[in-house]
Each structure stands twice: as C-alpha cells, then as structure tokens.
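Every protein chain of the complex appears in place save one, which is left out.
Read from first to last, the chains carry the letters A, B and C; within each, the first residue is number 1.
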Amino acid sequence: MPVPSILRPIVSVQREDIDTRAIVHALTDGRTDVGALVTFTGLCRDEAGRLEALELEHYPGMAEAELTRIGEEAIGRFALLGLAIVHRYGRMEPSDQIVLVAATSSHRQAAFDGANFVMDYLKTSAPFWKKEHGRDGTEGGWVAARDADDTARLRWKQD
Amino acid sequence: MPVPSILRPIVSVQREDIDTRAIVHALTDGRTDVGALVTFTGLCRDEAGRLEALELEHYPGMAEAELTRIGEEAIGRFALLGLAIVHRYGRMEPSDQIVLVAATSSHRQAAFDGANFVMDYLKTSAPFWKKEHGRDGTEGGWVAARDADDTARLRWKQD
Amino acid sequence: MTRLVYFAWVRERIGKSEEDLDLPASVETVGDLLAHLRTLGEEYEAALEFPDAIRVAINQEHAERHERIAGAREIGLFPPMTGG
Partner (left out) sequence: MTRLVYFAWVRERIGKSEEDLDLPASVETVGDLLAHLRTLGEEYEAALEFPDAIRVAINQEHAERHERIAGAREIGLFPPMTGG
C-alpha cells in the first residue's frame, strides 16, 4: 500500500489584505479530484456604527504554529484534500477582511465541516486579540472572549 | 417597529462560468454589518480518471424558481444578510465549477448553516440532472440520485 | 390541452422533450396521469416502468401523487434530481 503523503495546510499570518482568489487557485489549480471548496471569510463589522476600527494583536511565531496545528488536525479528521488559513493582524476598518479559511475535499460535507472546525478552534486557541476603537474617539478596550466560542468548540469533542 | 425589508436571494442559472469574485462583491460591497461570508463551490471531478465530462440538463424556469424558493427559506431560517445561488448547465469538464452558494451573516455559524442548508436542498429538489461521458468514449449514463443526499436533507427538519 | 415536458432519461425514453396532450376527464390526479401515460405506447411504458422513480411538477412546482392536475398549464416529468 502506498504511504499517504503528509499534507500540510497553507498558513499565513500577515498585515496585508487577503487575496482569496490566489489562495483558491493554489488549492484547486490543475486538480481534478476536488469536488468541493468551502471558504469562510471573517470581516470587520462596525457594530451598528459604534466601531471605527479594530486592532488585532498576535503572538508572532506561536500564531503560525497554532494555526498549523489546528490545520493539520482538520486535514486528518475530515480527509481534506487541501486547507489554507490566513489571519491578519494590525488595524482593520469595517468591511475589511480579518481571516480566511479555505478547505477542499472530494465531497461537500467534509469541506464544510473542515472549515467550520478550523474556525471554532481558531477562535479559542489561536493567539490573537482584538481591541476596539470607537467612533467617538474612545479606545473601547479589549474584546472579551465569548462563552459561546468555548461551547462551539466542544461540539467537535470525540469520545 | 420598522417592517423588515424582504431580502431576496441572487439566483442565476447559466451556461457560462461562475464569477465568484463578482458575486462576493455584490454581497459585501459597502456593507459594514457583514461579519461572515461562506462560499461553497461544487466542482466537476474526473472520478479517478474515468470521467471525460459531465452534461448538466435543467428544467428552465423551474430551476430558477426552485433555487429562489430554497434561497428564501434559508434567508428566513438563518437570518442571513445576503445569499447567492448560481448553478450552471451544459457541458463541464473536470475542475470546472458547477455550482456556487455564497451566504453572508453577522456571525459565523449562520453563514455556514445557510450555505450548507441550501446545498442539501438543492441536491434533492432543484431540477438539474447529470449525465456522465467516459474517457473511453462511452456515454456513461445518468448519475443516480444518492440516498445520502436525502438523508442529509432530513437533518434540517424542524419539529 | 396540457403541456407535458420531459427531462433526462424520461425525455430520452419517451423520445421527445415536450408535447401537448388532451387528457381525458378521468385523469384527475398526478397518479392518474402516470397511469394514463403508460397506455400511450411502449416508449411511455419504458420511461415510466418504475413509477416510484418519477418526479412530477405542476406549473413548475413539485407535486405529490395525490395532487389534482385540473388547471395545470404545464406538467413536468423527470427522474430524481442530481444537481449540485
């Protein structure tokens, strides 16, 4: 039996905007075995006009390592054919892209589940922190972690 | 209380290739309330080299109507901020795009669920049929409906 | 006259993609229609030999076997769908 090749996720932690088209091309070009592609893009909201900008801080080195760990687990668990995780840091304004997860698979549910799984783990274990800047000039403080994110992660626990 | 405006999905049934970038722009440009975008793209596989092409037949008129019905249900059910469904017909070769579903929402799970729901319903109720053409020159016949697709649809049943 | 439209292998077996038919008054439901069509010739017999595998739409909306076809402008017959 052939040894399965070890597929590594494409991971990038970057200040510049995310080029979704280039990432999708990297995952699909020249491939005739990919039947499904799911992308998730997280965007900066203005919180009903309250927010001027978000500032994203990260732990350099650990951020890349943690996204790679999450990505490798997702590839193995859902038998993905390809996976990319791109997360930005720095200042984001409303409608800016913050994060992209793109997953490919033979059949559709694996790509959906793979991307969803990555987002749930990313939210609670990738070392990024958001600080809000209000439109009234105030520094709105650090966004608090949500219990709902911990709950979302728990649904992937295996017995 | 303001009456909520009735949001209609963008629906297209077309022979030409799908311009995902244009669809995503239509759903997100100038919006500061969108926090999540999920896209699903279904691609033509070569079935381990066996397949030369797929021919997609559809029921003109009913295909658009059915995709619109499915889309409206998804928008209401998951409180989506936007939804687009694009399905091609005609001849597709391996790696060609067949279908795109793009959903936007404030928070991530709604966009994932909305796109997933649309695909499950589309598979079993949108009037499209696939015929295979083999690389050995044979007309491989019509693809049979999968019980798994009916099962996938059942998970959205509400009590 | 009622317009009948056929798709995929139903179309191939019947040998045409559409036709206008005068349906007898006794054909009241979708189920009646399927039984009636099977009397029209062996190509219909071949297309409809497994009636459970046939889906029907009245005026471009999915219809169950018990639904009445009175007033239908267009009735579509086709196999289970395989899009996506």
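What to note about this one:
Definition applied: a contact is a pair of C-beta atoms (placed from the backbone, for glycine too) under 8 Å apart; a residue touches a chain by one contact, two chains touch by 3 or more.
All of these numbers come straight from a predicted model, not from anything done at the bench.
In terms of the touch definition stated at the top, the absent chain reaches A within the entire complex.
Of A:F78, A:F112 or A:F128, it is A:F128 that touches the chain left out of the display.
One chain is missing from the display, and on chain A it is touched by residues 42, 56-59, 61-62, 65-66, 87, 98-99, 119, 122-131, 142-145.
Simple rule for what comes next: only the chains that are shown with their structure count from here on.
Separating the centre of chain A from that of chain C, both taken as means of CA atoms, is a distance of 48 Å. In terms of their C-alpha centroids, the spacing between chain B and chain C amounts to 26 Å. Each of the following residues of chain B touches two or more other chains: 42, 119.
The residues of chain C that reach two or more other chains are 84, listed in rising order.
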